[in-house]
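The complex appears here without one of its protein chains, the remainder shown in place.
And now, chain A:
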Amino acid sequence: MLKILIPSILLLPSTWLTPQKYLWTTTLSYSLLIASASLMWLATPSETGWSFLNCLMASDPISTPLLVLTCWLLPLMVLASQNHLMLEPINRQRTFISLLISLQIFLILAFSATELIMFYIMFEATLIPTLIIITRWGNQMERLNAGTYFLFYTLAGSLPLLIALLLLQNSTGTLSFFTIPYLPSTCSTPWAHKMWWTACLLAFLIKMPLYGAHLWLPKAHVEAPIAGSMILAAVLLKLGGYGMMRILIILDPLTKELSYPFIILALWGVIMTGSICLRQTDLKALIAYSSVSHMGLVAAGILIQTPWAFTGALILMIAHGLTSSALFCLANTNYERTHSRTMILARGLQTLLPLTAVWWFIATLANLALPPLPNLMGELMIITSLFNWSMWTLILTGLGTLITAGYSLYMFLMTQHGQLPHHLISLNPPHSREHLLLTLHLMPLLLLILKPELIWGWNA
């Protein structure tokens, strides 16, 4: 575990000490090295489930795919930010990269934490670098509002979580993941128990986000620079999902009744946010709402707590992370050329940028869950287990799949097909850097078709 964490921490001094000429090369190559070393976590032969243990950090089949995704994302973020940061003073470039690296450190510590309070502190610690990335390097005036919404929505949910965890620690004496599944359930008065249940889950539901508390997400995703959008969409939302998976173990048996409103809200959110996507004019907002839609499905899957649902949720989290991040990178290629996120201003790009159109095609197909991509595997498993839980959910999930296909196709047709608008006479051709970036996003997604056991979680 430390083999990856310590090099990540030491990336910070190397960012500050590298000469200006080699800054981006160095950070990119070292973070790629760390990312390839992190693939060792995927080999988890241990029978107890936990591997690469020390007292404070461990990895198990649920956290491993998320850890590898986190480590994989840092070189991608460095690659994506290179262009828009080139004009800034060198120290600010170094500060930006340091923020990305510190995010990776906190995320590694969060996903590999073996104790709930450590997980909580790292969960909260990811807020500060993300806040600074969004509000300092975002491009529009609304970014201040976005940062405030982001911080306060998450904190309003996580402070009750802290109190719930402290309550749990008082009654059970420990909060270690190793022993929590075997503890007797803490019962108090029915009302207090319900409050405690809600307090435990609320922070993660807001982070996922659940449909009713999702307002921070379109703001934050849209106003963030590309690296901020990537890390938000790919990993930070999954922190909520991972937290829910870990904490639901101790929340039985109340979950059977109390999770109803949240499952309904999540499924309804799939449809609502999908419908909003169909009417969006802002490309990044479309991708942001699509994230809410997919995460609604994940939330519903996690809340019904069956093995297939957990597996489907985990697969969808990883697949959605890669897909959403790829879509944000593609939106960023549009933004860097036209400095606008409005979709109708950049139509018909297949004529001008045919190679990028290939990436748009693959990313769109991944977003609408085309077989045999892992997106479909995740969605199908969640839909099947939801059907098993209650057959009426099929209406909502089926409609959701239809709307997802609708808006993904809308996004693709709007940006790629049709006539070029008259004001676009030439755009810069795609850089090799952008092609590399999208390859590194979509190649793991395609390779995961061949070995999905890596992201199956406990059902391996």
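In this section, a residue touches a chain if its C-beta (ideal position, glycine included) is under 8 Å from a C-beta of that chain, and two chains touch if they have at least 3 such contacts; residues count from 1.
Basically, contacts and distances are computed from a predicted model.
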Select, from "NADH-ubiquinone oxidoreductase chain 2", "Phenylalanine--tRNA ligase beta subunit", "Hemoglobin subunit theta-1 isoform X1" or "Superoxide dismutase", the UniProt-recorded name of the complex's unshown chain. "NADH-ubiquinone oxidoreductase chain 2"
Give the residue, chosen from A:L2, A:L17 or A:L166, that touches the chain omitted from the document. A:L166
Among A:T148, A:S176, A:T306 or A:T351, which one touches the chain that has been omitted from the display? A:T148
Cross-chain touch to the chain not pictured, restricted to A:I6, A:L33 or A:A156, is A:A156
Selected residue (touches chain absent from view) among A:T44, A:T95 or A:T306: A:T95
Need a quick check: the contact residues on chain A for the chain that isn't drawn. 88, 91, 95, 106, 120-122, 124-125, 127-128, 132, 135-136, 141, 144, 147-148, 151-152, 155-156, 159-160, 162-163, 166-167, 169-170, 192, 195, 199
